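The structure under discussion is supplied below as structure tokens; questions concerning it will follow.
All protein chains of the complex are present and in place, except for one that has been dropped.
For chain A:
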Amino acid sequence: MARNAEDKLVDGDGFSRWPAYLGYALLYLLLLGPVVGLVLYAGSTRWFFPDLLPVTWTFETFWRQLSNARTQQAIGTSLLLGGVVTLLALVIALPAARTLGLERFPGRSLVLLLLFLPTIVPPLATGMGLNIIFLRLGLAGSLAGVVLVHLIPVLPYTIFALIGVFVRYDEGYEQQARTLGAGPWRILWQVTLPLAGPGMAVAALFAFLVSWSQYVLTLLIGGGRVITLPMLLFAAVAGGNPATIAALALIFAGPPLLAIALAARALTERTTTVGQQY
């Protein structure tokens, strides 16, 4: 009996292995299959039911979308917006996350509660509430207004990711450097950044992705004047043909997938995960 149990543990988890293999195959298919589907649709021309695969293949739809002036402008706006939001979010989140990650103090849980409230409250409600006052302040329809409103969902996730970095951070190294005569800038460059850098890069990446995927807040504050990729995509679904929609969706999915590939090492080496939702 005991021997049997040991064998099972060496093998795996005690569930029989066969369904497990089938399960893994199904898992990968579910996780990434739909993207392959998008590639099929984007490369198809005149693909009618019940043909399993497109009869002719073309990259033309994809290139036409990519060279379209409106698409390029939207890509530029989305990148600029994501970049500015990420930079601001890092500057605001870093000191707070360092304090929350390294210290325990009275009022800490209340601070956490306030900072994470935006992850629970529907962005729709926040966006609607800000809509009228941003209109009055002249912030509606401007990039600055959209940057501000993107910070609401981006900040909690950035802080959350950075707290994870600083919980495992040892302040002792900074103290040693200080004892050895290093100034604050030198400590930042030669101690803090090398230690916390990879974690900060992952946090920055996810901050960018949260901003990149925003639709409702951009719509409510951008008022149709700040046109990001999600706005184009949403409009395309209403009237476009499958190939166009799929091509645009792939363009939209490209940077996130690229970012994950770049951060692959940092993401798989760590046991912690960036709790992420957007």
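Some notes on this structure:
Heads up, the rule we're going with is that a residue touches a chain if its C-beta (ideal position, glycine included) is under 8 Å from a C-beta of that chain, and two chains touch if they have at least 3 such contacts; residues count from 1.
Criterion: contacts and distances are computed from a predicted model.
Matching "ABC transporter permease", "ABC transmembrane type-1 domain-containing protein", "Protein-arginine kinase" or "[Citrate [pro-3S]-lyase] ligase" against the UniProt entry of the left-out chain gives the name "ABC transmembrane type-1 domain-containing protein". From the options A:L81, A:V165, A:V226 or A:I245, the residue with contact to the chain not on display is A:I245.
Only one residue from A:L27, A:V167 or A:L188 touches the chain missing from this view: A:L27. The chain not shown here touches chain A at positions 1-2, 5, 8-9, 12-15, 20, 23-24, 27-28, 30-32, 34-35, 37-38, 40-41, 49-52, 91-93, 95-96, 98-100, 103, 105, 111, 114-115, 117-133, 136, 148-149, 151-152, 155-156, 159, 209, 212-213, 215-216, 230, 233-234, 237, 242, 245-246, 249-250, 252-253, 256-257, 259-260, 264, 267-268, 271-273, 275-278.
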